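The complex is shown incomplete by one protein chain, all other protein chains being positioned as in the whole.
In order of appearance the chains are A and B, and numbering begins at 1 in each one.
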Amino acid sequence: MILIFSDNNDRTTIEVIRWLAALKKDFILVNDDEFFDIKVDKKRFFMQSQKNSFFLDDIQSVWYRRGGIFFNRYQYSNNSINIYMNETQHWLEDYILKTLESKKHINKQSNSHVNKLLVLEYAQNIGLNVPEYFLAENTDEVIPGKTITKAITGNASLDNISENKDGMLYTSIIDKKEKESFFISFFQEKIEKDFEIRTFYLNGECYSMAIFSQNDDQTKTDFRKYNNEKPNRNIRYTLPKEIEDRVQKLMQMLDLNCGSLDFIKSGNLYYFLEVNPVGQFANVAYHCNYPLFKKIADYL
Amino acid sequence: MKENFGEKHKLPLSFKQMEYCEHTGKKNNKKIIYILKSEKYQSNFYVREKPVKPLTRLL
Partner (left out) sequence: MRYFNLFSNILVTKGAGRILISDLQRNVSELYPLELYDIMEEFKNHCIENVIDGYDEESKFMVKEYLDILLQNEYGFITEDHWDPNFPGLSYEYDEPSILSEIFVEFSEISILKKIKQSVEHLRIKHLIIYSKKKFTAEDFIEIDQIFSNSVLCGIEIFSPFHEGVNKLFVNTLHKNTERIYNIVFYGCRKKPFRTRDEFRFTLYFAEEEVKISSCGKVDLKYFNTNISKVSEAVNHNSCLHKKVGIDISGNIKNCPLMAESFGNINDISLEDAVIKPGFRKYWNLTKDKIEICKDCEFRYVCTDCRAYTERNHTNNEGLDTSKPLKCGYDPYTGKWETWSRNPLKQKAIRFYEEQTKT
């Protein structure tokens, strides 16, 4: 039995499920709005939510696409009892989580989000080029026009920041020095790019896509005569072997066996930007005709 | 926007260049999709799709 954790809206999950059906593999799809009770039946752990149920030992592989396993935890009225029971339930939940993560899996609940600062350090340590970066509370080290700032969070949007408006914190270029100081912010060298690369990594294999966008400074190309309304060009790409080897080392260091990595190609150099363990890759599969959904279904 | 969003503590520099868009929900709705249920795929979010090629050529 394959266990899939996803959120309701993810279409990538359905594409993989269609292949599981073709391969005649049984699966349970758990959504992020389900809460599980932990039970024991005839010495076996049994999980039950509003919608699904399974024996822990029936599970052979797990795909943490989105969300995860969430538990119902009982609260007790006596404070002392509550503290004790909270810890008891915590250890049961911990056992379930760790047991699931020890099975064959694609991604894990515990590291579905990564620390961007640590990732950049690891990347540098294993020899990937990373645009020079630093953290600061003022613009003293910032070179206007040549430095960008971006979020260290996974999500850069602020829903409903004011009445009926969402805020977006896009990566932006710093044009001028600031007099005042500010909260610790992340700064990075602006790289003149030829194009971007998105790589989908799965168990040691890299599937890359080059993205040519309208904003690229193409010192070596001269197709600036185009119509500005054309969307980006998304093209199958192969990273050089040295880069793919380092990608594999980085992913192993992060204990990730699946994720999307972003690079910038500039001249002869590849600059690593970030990795997203649960990012979107359907566009990589579709535009480059990579059989990614089938590969995931094959592996599970 | 109010000065520092009305916050007492400092914010990162990106906030100075925040962009706004209408709260229409997460995705930009340039395409309406119709959602179906599929028992076999255990999904409440099975997307209705037109075929990628004309399946019949009657007209």
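The working rule: contacts are C-beta pairs under 8 Å (C-beta built on N, C-alpha and C of every residue); 3 or more make two chains touch, one makes a residue touch a chain.
For clarity, every value in this text was computed on a predicted model and none was experimentally measured.
J.: If the hidden chain were put back, which of A:R18, A:R73, A:K103 or A:K165 would touch it?
T.: A:R18
J.: Identify the residue among A:R73, A:K165, A:K190 or A:K294 that touches the chain left out of the display.
T.: A:K294
J.: Need a quick check: the contact residues on chain B for the chain that isn't drawn.
T.: 34, 36-41, 46-59
J.: Considering the whole complex rather than only what is displayed, give the residues of chain A touching the chain that is not shown.
T.: Spelled out for chain A, the touching residues are 18-19, 21-22, 210, 212, 218, 220-223, 225-227, 230-231, 233-240, 286-291, 294.
Keep this in mind: only the chains that are shown with their structure count from here on.
J.: Quick one: which bits of chain B touch chain A in the complex? Just the residue numbers, please.
T.: For chain B paired with chain A, touching residues are 1, 5, 9-15, 17-23, 40-47.
J.: Tell me, which parts of chain A touch chain B in their complex?
T.: 8-11, 13-14, 17-18, 21, 27-29, 137, 139, 149-151, 156, 158-162, 164-170, 172, 174, 178, 181-186
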